[in-house]
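The complex is shown incomplete by one protein chain, all other protein chains being positioned as in the whole.
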Amino acid sequence: MSAVDPPVVPVLVRGLTIRYGTIEAVRDVTAAFPPGAVGLLGRNGAGKSSILKALLGLVRPAAGELTVLGLTPSSDAAGVRARVGYMPERDSHIAGLNGYETVRLLARMTGMPDRDAARRAHEVLYLVELGEQRYRRVSTYSAGMRQKVKLAAALVHDPAVLFLDEPTNGLDPDGRREMLALIDGLARALGKSVVLSSHILHDVERVCRDVIVLERGRVVASGAVAELTRHARRQLEVDLDAGDGLGGASSQIESLAGALRAVHGVASFEWLDRPVARASVELEPEMPTRIVFAAVRQAGGNVRRLVERRLSLEDVFVDVVGRPERTGSAEVAS
Amino acid sequence: MIVCEHVSKWYGQVSALVDVSFQIRSGVVGLVGRNGAGKSSLMKILAGLIRPSHGGAAVCGADPTRAGTRRAIGFCPDLDVYFEHLSGVRFLTWMLRLDGRPARLAKALAGTTLEGLGLGDAMHRPIRGYSKGMRQRVKLGLALAHEPTVVLLDEPMTGLDPLARRDTAQRIAELGARGVVVLVSSHVLHELEELVDRVLLLHEGRLVADGGVAELRALLADRPYRIALGSRDVRALAARISGLDVVTGLRIGEREVEVETDGGRDLFETLTALGAEADGLVDEVRPLDAGLEAVFDYLVERRFRRTR
Partner (left out) sequence: MTIFGTGYREISFVPEPTWRRIAPLAWAEFRLLLRTRLGLLLFLGCQFPALQGLAILMIRAGIWQLGGPSGTGRERVLDQLGASPTSAAFYVDPAFGAAGTFLVALTLTTVVASRAIARDRETQALELLWTRGVTPIGYFLGKWLGSFLLLGVGAVAAPLVLYAFAWSIADEPDFLAQTIGFLPRLVAGLAFFTAAVSGLAVAFSSLFRSPNVASMCWVLVLFGADRAAAAFERLVRGESWLRAVSPWDAIRRVAEALVGLTPRVGAPLEVALAVVAALGLGLGVAVVRRLRTTEAVG
């Protein structure tokens, strides 16, 4: 089964340049999308959809090489599209059709024989939990249901690669979690290659192991999320409970802070909800976590939370893509 | 500033809001709930666009449907409808003039508002060429240009890219700091959590929670806390804590032990001691359900699970 297939790189982009007239939408992009879930990030107009278009064989690149599962989209678009499931960002539906007919029609558009398409449409609609609503017209669906029907259509022909463009748009917290769980299952349990494009970086962090960040048609960062979000020095965030009610808490926490400072640098120290305070501790690489526990214990408090501080993907994104002040002038409508 | 007293709203036989009461005096307040929980209805009632079927809403001490009151309200709806051929600045000027500002003042105000929102270059181009983020900012401009004292934002982040999201969050925080009352709804809970100091949670038309996230979590006393403990020796760690009274559940993973506890201090004392005892026995203490997302889940229990 595909989960244990040898790891080949399913989607490869080498030296890709895409021009629309004189506008260069994508400039010399080289990227490998490893198996599993990969986040394709960038602002509006950064070139994400242009790359997807090229990978689906909808635009002919001005230069560069593309491979999707060993096929070249520009010469074998139909072959590529039969193996790729694409879920568009835009709120698209086919007028008049119900959910079941939509998915079945789209399955046939990828070349599925009708008998397979009919059966499979039911299956994927149940998979995305639209089974009961499948005979309702898509135009009467809520935003979340429309997202699901698009995902069902993307899955109907059992593609090896999925391009999902803003799949959590318009979903409420439950819907978004379900969608993310589904994507995670597809990538992890079934070994599908998922290219996830999203503005909600928190979602990307949850399901993607790797990301590729685009800005103005170029790759400005790529790699494993865990690598990108690692601090140069080891930083811990520690929530301390000073204990013993509110009365003595203040002095107690002072001694706690003192104890921590004595061992190593405390970057910041703030009260959360007395008697709990949050400290940010920076450790030298060779220092074990144990000494933090020891210091807190010695001062008579206890640790309620201790996590390694990481940059959020958003921090990384802002860092590589630019400062917020620049957003106004640089933004181009896609 | 915002007062709702026993507000209910029906559309025909469908009830959107059921007996919702709350007060907001100041600050940035979040409004969360599933699709169809009544958020938009509540926003529209506060913006004076519709009247409650029962009960009363007041903004700045007055009826929001009155024109005088509405001037103090800035509303950013979740629709995406404009006069596409107008430029951003013309559109906003026009809206401000409809609001009763003299032409020149309206134009100046529109210009400075959009510049402040980072649309300085684009504001003279027609709206139809705008990206989603730019359109969203025009809408934000529409809510803010007349310097309202109460701002209602319905899903202001939808479709924005990460930079624009951060930017919008900053602007909302600034509004709050200036003493403007802001009510903002969002589905992206972790984002909202960082922005607001109080949350209103609507579920099936009812207000099921009102308060700060930590406060609400503490109120859910029947819910055990779940904590993940990172360790290089999960078996040893599990053996050492499984005997504690406060531990109600334990799951051993590859590099983590997941503990369920009723929140007693004993566990933390033991953990601190264990952490201090040997290298790598406890590497990480990570609460799994302290955030708004967990609170939301617990409150909006999916007992009668339906697909929306």
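When the chains are written out, they are named A and B in that same order, and each has its own residue count from 1.
FYI, contacts are C-beta pairs under 8 Å (C-beta built on N, C-alpha and C of every residue); 3 or more make two chains touch, one makes a residue touch a chain.
Keep in mind that this is a model prediction, so the values were computed, not measured.
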* Looking at the whole complex, which visible chains does the left-out chain touch? -> A
* To do: Decide which residue listed in A:I23, A:A189 or A:A232 touches the omitted chain of the complex.
  => A:A189
* Which of A:L97, A:A143, A:V307 or A:V320 touches the chain that is not shown? -> A:L97
* Structure fact -> Out of A:V9, A:L105, A:A221 or A:V307, only one touches the absent chain, namely A:L105
* In the full complex, which bits of subunit A touch the chain not displayed? Write them out. => 1-3, 20, 49, 52-53, 56, 58-59, 78, 81-82, 86, 88-97, 101-102, 104-106, 108-114, 116, 120, 123, 126-127, 129, 139, 150, 153, 155, 157-158, 181-182, 185-186, 189-190, 334
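Here, only the chains that are shown with their structure count from here on.
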* To do: Go ahead and note the Å separation of the Cα centroids belonging to subunit A and subunit B.
  => 21
* To do: Give every residue of subunit B touching subunit A within the complex, in rising order.
  => 32-37, 117-122, 129-134, 158-167, 170, 187-191, 214, 265, 268-269, 271-287, 293, 296-297, 300, 302, 307-308
* subunit A residues within the subunit B interface of the complex -> 41-45, 129-130, 132-133, 142-145, 169-177, 199-202, 241, 243, 272-273, 288-290, 292-294, 296-297, 301-308, 314, 317-318, 321-322, 324-325, 327-329, 331-334
